[in-house]
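Every protein chain of the complex appears in place save one, which is left out.
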Amino acid sequence: MSVTFNNRDPVYIQVIRHFKEQIATGRLEPGQEISSRRELANKLKINPNTAQRAYKEMEEQGLIFTERNLPSRITRDEHVLNAVREELILEAVDSFVTSIHAINVPLSEVLDLVKEKYENKSED
Amino acid sequence: MNIKRYWKMIATLSVIVLTIGTFYIQSSFAASEFPDITFKTVSGSEEELDNLTINASYHEAELYQRVTINRQGSTFQEQLPFYERFFGSSMYPEINRYEKDYRNFMRGKVGGTNLFFEDDSVLVYADVMYEGYNHNTRITDYSFNIDVLDKQAVENHSTELSVPNGNDYAWISVEDVQIVQDKLIVITRNQLSNRSGDEEKEEEVHGYTFDLETLKLENNQELLSIPRGDEESFSRLSMMNDNLNVEPEKYFLISKVVMEQGVLEESHEEYEGTEMEVNEAPNNMIATEQSIFVYDYETAKMEELNLPNELESLLESARVTVQNNLIYFMNQQEGSLEVTSYNIETEQIDIEQTFNLNRTSTHEPFIKINQDRLYLITASSEDIGKDIDVMIASLSTGELLYEGKIEVTEKDNSTDYELFINDIDTK
Amino acid sequence: MIEVKDVKKRFGRKEVLKGVSFTAEKGEITCLIGINGVGKTTIMNAIVALTPINSGQILIDGEELHKGSYEKITFIPDAITMLPQMRIIDAMQFMDDFYDCWNEKRAEEILSFFKLDKQERIANLSKGNTAKVNLLLGLAMDVDYILMDEPFSGIDIFSREQIAEVFTSHLIEDRGVIITTHEINDIEHLIDKVVLLNEGYVLKEFSTEEIRENEGKSVIDVMREVYQS
């Protein structure tokens, strides 16, 4: 697991986003045990306090849960999981739309192109 | 704490403690291993030794030690408390006693017994201090430093006052201090300096009289003087009183010798005893005039003694000392010592005694007279450092009261030692 | 908490610190950055009383430094503090002898983490390994605060990575760390707090996450802003 962080966004937000991506793509399964904040900090080469903050935030968002002293796990809550997926899709679409919008291309042309590219990528 | 890691330090420490400890433990034994030096009585009463203290030097191999010997035994310098050796202490028993009895009075008072006078009621100290040469006034300053202790009241009063005409003198030394009634008399030898302008005189003897109450200088008396020596003639003064004596005395004796250019007799024997004195005189001079002057403290008069001829002739070879009103002439002969006393007041010969020295050849003996006692320490000239006789005799009767030897008992039975007498004291 | 309050320090006529104040919390990594001057090292030395200050106050958990404080706070200077003729094991023994807070187990752990041979003499170590031993001696102490002066300077990249890894490890968990550096890049994500110094003053003291979250700026951005204005 290696992540490249940018310097301008808070590291904890980038960590959460990383987790969300992993959940959305199924690399992290519902109920799966996740590494401790110390391991995480070590793996991602970030400050343990930041890792802690990311975990805390994720817990609040319901992405992960901790039972007593056991290691934290990914949530099994379908709603949350779907929401993560939707959030990521929406986020990607949003940013896509924003940049496309800037070039001022007609929607139909864009959609065709998207379809073509997407299928090609899946075949790779 | 892991002992193993400290072994080097512990080893070093052990070596230090063991080595240095052993050395000093042995040393403390060694200190007690100095030889015992005792009087071995041959005849007479050992009690006669009570007043006798001998100061000597002891040599063995490279060891050199000062030692004092008395009836009780010997004390080596190294056996003294360390601080006494470290800072030194007075060599005069009298002064040591004063320091014990009049501790505060004795502070700052250095010098020998000649600076002190003691009777039942007072202890007096008088010295002349050199205060330095003042470039402005071109005056050399000497001052009397006088301190009188009233023994009963334990009070002292002191003064410091300039010596009159101090500028004339190269040095001034105090020879005797006396009290006569309410007067304090200080006898000094004053060596004239080149600045004095007096080309004639070499040295003066002064009697300074102070009032005992006020300590004011009342009288400055020049008692005697000698001319400056030259190629042809040369004079010398010597003080004959025992300068260890602090007790009241009636007379102060000065011997004056005039020497003139002449043919020195090649008589070796004659000079053996008086080697020191001969050395002082310029070459080829012989004594042409010898006289004794007596200063009477009471009358404050200085007079030349008119000695009977038999005594006059003794002046050259005999040793002379004075005690009260008696002048003793001690003339050493082959194997014997002749003592003749002359009474200043009656102008008569008082006693004439001859004491057998028990040996034919002796080294210059140490002689001391105290009251009626004659103390004689003789060493044979063959074995100077070892064979030492002690004799105590009565002057009035000529009776031998004590006869003995100084015996050195070496702890290690070595005989490789030498003992030299420095002086004797009979207080 | 280490509190540095209005600390002033002169060397001769030169005032190196002109009233420096900042705090460093336990459990956080605080980074002192300064582009020039000797101020950073001087502050470090001052905190552990290796140099006297002219005025101001430095408190460690509310009290001034005393002899017992060295069981609570340690300083890892930029050069090793052990004698060249010592072997690593001797240096460790020395620490064990003198510090109650020395943690032998942790020392062994770091030793194997850094892949160091404890029989080796300090004089024979490479630069990188010397720095690691230096770090080891500080990190193996159960202290609350660790000060590190330029732990990355003059060391090869691989050693640097290994050392950086220490910062995310349990070795400094819950401790307060103050680190000085003039190169922020390697550790930008590792630190909690930055104190920007220039010419004896604190120009800015900020939390890295907050400045990213609230202003969307990287540490370098802030430095650029501050130093160039």
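Which chain is which? They are A, B and C, in the order written, and residues in each are numbered from 1.
In this section, a residue touches a chain if its C-beta (ideal position, glycine included) is under 8 Å from a C-beta of that chain, and two chains touch if they have at least 3 such contacts.
We adopt the following convention: contacts and distances are computed from a predicted model.
Novice: Leaving aside the chains on screen, match the unshown one to its UniProt name from "Pyruvate ferredoxin oxidoreductase gamma subunit", "ABC-2 family transporter protein", "Multisubunit sodium/proton antiporter, MrpB subunit" or "phosphoenolpyruvate--glycerone phosphotransferase".
Specialist: "ABC-2 family transporter protein"
Novice: What are the shown chains that the omitted chain is in contact with?
Specialist: B, C
Novice: Touching the absent chain in the whole complex: find that residue among C:G39, C:P77, C:G128 or C:G176.
Specialist: Considering all chains, including the one not shown, the answer is C:P77.
Novice: Among C:I2, C:I33, C:V48 or C:L111, choose the residue that contacts the chain missing from this document, as touch is defined above.
Specialist: C:V48
Novice: Which residues does chain C use to touch the chain missing from this display?
Specialist: 45, 48-52, 67-71, 74-75, 77, 79-84, 94, 97-100, 122-123
Novice: When the complex is taken as a whole, what residues of chain B touch the one chain not shown?
Specialist: So the residues of chain B touching the missing chain come out as 1, 5-6, 8-9, 12-13, 15-16, 18-20, 23-24, 26-28, 30-31, 60-64, 78, 82-84, 86-89, 99, 103, 107-110.
Just so we're on the same page, only the chains that are shown with their structure count from here on.
Novice: Please categorise the chain-chain contact pattern as a line, ring, star, complete graph or other.
Specialist: Other.
Novice: Would you kindly tell me how far, in whole Å, the mean C-alpha position of chain B lies from that of chain A?
Specialist: 116
Novice: Could you pull out the residues of chain B that touch at least 2 other chains?
Specialist: In chain B, no residue touches two or more other chains.
Novice: Where on chain C does chain A make contact in their complex?
Specialist: 27-29, 164-165, 167-170, 173, 188-192, 208-210, 212-213, 216-221
Novice: Which stretch or stretches of chain A touch chain C in the complex?
Specialist: Answer in residue numbers: 5-13, 38, 41-42, 44-50, 53.
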